[in-house]
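Every protein chain except one is present and positioned as in the full complex.
Moving on, here comes chain A:
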């Protein structure tokens, strides 16, 4: 027992104090990449990837004319869909990005622009 104590006395692990600097996350919505200083999710989706996948989901919808789909097209006004189709598209986006969008938010997603913005800002988008 005494030897154990003697050994332990000799083994010292230095205690280092890290000066943690809390920098607020900068949200750059104009197309740049998100700067997250202490995030463990390093593989966040890039804006281009989100745009591409959202557009491909919308284009593969049977009632949609693919050539009319741009990054800011309104589902009901420009593509001539109705609210049921809107729900269907949001469900398809949920499946594509493995998200679960609450009803209140899902009702507001009316155009590709809003969908891209919502998914890009969602931390769990995959």
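Basically, contacts are C-beta pairs under 8 Å (C-beta built on N, C-alpha and C of every residue); 3 or more make two chains touch, one makes a residue touch a chain; residues count from 1.
In this section, contacts and distances are computed from a predicted model.
The listed choices are "Isochorismatase-like domain-containing protein", "FA complementation group F", "Complex 1 LYR protein domain-containing protein" or "ATP synthase subunit epsilon, mitochondrial"; the UniProt protein name belonging to the chain that is not shown reads "Complex 1 LYR protein domain-containing protein". Within the full complex, the residue among A:56, A:70, A:83 or A:121 touching the omitted chain is A:83.
When you scan A:69, A:106 or A:125 for touch with the missing chain, the hit is A:106.
Where chain A meets the omitted chain, the residues involved are 82-84, 87-88, 91, 95, 103, 106-107.
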